[in-house]
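In this view, the complex is presented without one of its protein chains, the others remaining in place.
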Amino acid sequence: MFGAVAAAILVTMLLAIIRLALGPVLYDRVLAANTFGTATVLLIAVLGYMNGRPDFLDIALLYALVNFVGTLAILKFSRYGRLGDELPDSEQNLQGEKD
Amino acid sequence: MIRALALGAALALLWLGLSGHYTPLILSFGILSVVFVVVIALRMDILDQEGMPLQLGARFVLYWVWLGIEIVKSNLHAARIILSPSMPINPQIVRFKSTQHTDLGQVIYANSITLTPGTTTIEIEDGHILVHALTDQTADLDAAAVMDKRVTELERAKEAG
Partner (left out) sequence: MDALLPIVNSISWLFLATGSIFLLIGGIGLLRLPDFYARTHAAGVIDTLGTGLILIGLMMQEEIGLNTFKLVLIGFFLFFTSPTSSYAVAHAAWVAGQKPWTNSNGNTKDAKEDVES
């Protein structure tokens, strides 16, 4: 039964991967990668229950956080070409606090 | 000060929930970590109304319940559109009015808009929010006004008490 849920998640991941490959713009790929990450979190959790080892939830939790930071990092890198913090103050609005 | 205590309580709960080992050694590590983090947070001076929005209080829970129902409704709408063979979409950019006057309130409103599929926030400006809507139904200004009013009331809870 958990196998069916895991299969559904895997198919969703496959669809996200296809979108990631098709593009056409960078933002499609970032969105697809983010969705893929969300599906991965679910997959880890479901696999943990499937194998009777819910300890996997810790990993899923960690992955949820890394996925979020990763998405923002890709966006920041694509816009500024670097991840360092030596940006001019006026450009530090990646998260759109105020333009 | 009450915010520091609340942060400490939240962190302690987090530690107890994630650890699962309740031996004196591990627990003392936990206490040390919690105190350490609270001290750093105090030094960074981030325990304000944004970092620890205690002022929202219990109304936040009520708002979430309402938001959850809205999310389910709009999800069903979006699912029907995605699955219908003709895909009756009419994407458009709409400008929703936002009456919140703190950053926190605006963020809650903008995130609530994004959480309901069919509308995605693309830009926050003073007094209004640019939204990409998938269909005419989701571009409904009246429905947005209802949500706007609720968030503003939620935000205003702190001024009353």
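A and B label the chains in the order they appear, each numbered from 1.
The criterion applied here is as follows: contacts are C-beta pairs under 8 Å (C-beta built on N, C-alpha and C of every residue); 3 or more make two chains touch, one makes a residue touch a chain.
Just so you know, these numbers come straight off a predicted model, no measurement behind them.
S.K.: Touching the absent chain in the whole complex: find that residue among B:A9, B:I46, B:L62 or B:A79.
M.R.: With B:A9, B:I46, B:L62 or B:A79 as choices, the missing chain is touched by B:A79.
S.K.: Write the list of chain A residues that the hidden chain touches.
M.R.: 1, 4-5, 8-9, 11-12, 14-16, 18-19, 22, 25, 27-28, 30-32, 34-35, 38-39, 41-42, 45-46, 49, 54, 57-58, 60-61, 64-65, 67-68, 71-72, 75, 78-79, 94-96
S.K.: Of the residues in chain B, which ones touch the absent chain?
M.R.: 14, 17-18, 20, 71-72, 75, 78-79, 82-83, 87, 89-93, 95, 110-112, 114-123, 130, 132, 134
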